[in-house]
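Handing you a structure now.
The complex appears here minus one protein chain, its other protein chains still in place.
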Amino acid sequence: MPRFRLSDAPFDIEPLRSALLGARAGAFSSFEGWVRDHNEGRAVLGLRYEAYAALAEAEGERVIDEALAKFEIVDARCVHRIGDLAIGDLAVWVGVSAAHRDAAFAASRYIIDEVKARVPIWKHERYAGGDAGWLHPDG
Amino acid sequence: MPRFRLSDAPFDIEPLRSALLGARAGAFSSFEGWVRDHNEGRAVLGLRYEAYAALAEAEGERVIDEALAKFEIVDARCVHRIGDLAIGDLAVWVGVSAAHRDAAFAASRYIIDEVKARVPIWKHERYAGGDAGWLHPDG
Amino acid sequence: MTRATVLYFASLRDAAGRSAEAVESDAADLRSLYEELRGRHGFVLPIARLRVAVDGAFADWNDGLREGSEVAFIPPVSGG
Partner (left out) sequence: MTRATVLYFASLRDAAGRSAEAVESDAADLRSLYEELRGRHGFVLPIARLRVAVDGAFADWNDGLREGSEVAFIPPVSGG
């Protein structure tokens, strides 16, 4: 079972969270990224995520493997949407279980930071002005 | 509507999470504390949380007010169980929405840390050996 | 003599054998009230590890004991 996956349709969080529940884990940290109605001062109507799927899945899995090695956690999962999303849609979900909260928070933060920095997924935003474009942030 | 509350029965997370969803918020961080099967090397059978309810609710609300003032967040909620809990039960839930993930993580961490340090709630654990006791941690 | 209600929680309640009691005391402040009740019930927790609340709000150990007030001694908390 992969711990990182792409989803081309809305997904349920509850089964992901349940898969991380366990008698050993006293702490659970999750992070969600939602589509906002604005970005850097511009009104956003909707967006699309595109991925280089094979590499994104491998790199996402590597990020979670790194988190499992670096932090005292029990388990972790991440799902990232691709395709068309509307305002308020869930774009990415990260969940981490651990014995203690320090590790749960640190790993959850690590995973979302690394996924945003390294996993080949791109965001295409449509703006209220009618224009649109790919986001290719500087380093 | 209070942002902090005590619950004497299991509660659903989904309505709490939904209440924090909004078009302005791009980031959501949550923390959950579950009942573990062990604590400091001892096998735990179950536990009970007791609160000084009036003061716990006021102090919990104060913690969330502080988080709203300190961090660039949109909203936050915390619910803490009281009464008898079994292994694997949810003991505490914290959720924070924000425009950006830095503030969401920082506020979520602040709330759980302060609730654990200041809110008058006490844990009574029953151990596999048949004994039991209140936890009154040092400093 | 000042009359007040004292609330006990967690290990203090176990030691006192009750969750509340009506007290009449000459204690000048909340610190003295706790020491008086500590002697009576054999509480092991020293004041340094407790907080005190009056009528549902945190208070100072040097505060005087008010007639008709509700005093709570708060052992170290362990929620979360």
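In order of appearance the chains are A, B and C, and numbering begins at 1 in each one.
What we mean here is this: a residue touches a chain if its C-beta (ideal position, glycine included) is under 8 Å from a C-beta of that chain, and two chains touch if they have at least 3 such contacts.
All values derive from a computational prediction rather than experimental measurement.
Need the list of shown chains touched by the one chain that isn't shown.
Visible chains that the missing one touches: A.
With respect to the chain omitted from the figure, which of A:Val44, A:Ala67 or A:Ala91 is a touching residue?
For the chain that is not drawn, the touching residue is A:Ala91.
Which listed residue, A:Arg36, A:His80 or A:Arg101, touches the chain dropped from view?
Here the residue in touch with the unshown chain is A:His80.
Mind listing the subunit A residues that contact the chain we can't see here?
Looking at subunit A, the ones touching the missing chain are residues 33, 49-52, 54-56, 58-59, 80, 91-92, 112, 115-124, 133-139.
Throughout what follows, only the chains that are shown with their structure count from here on.
Going by C-alpha centres, which chain would you call the most central?
B
On a C-alpha centroid basis, what's the spacing between subunit A and subunit C, in Å?
49
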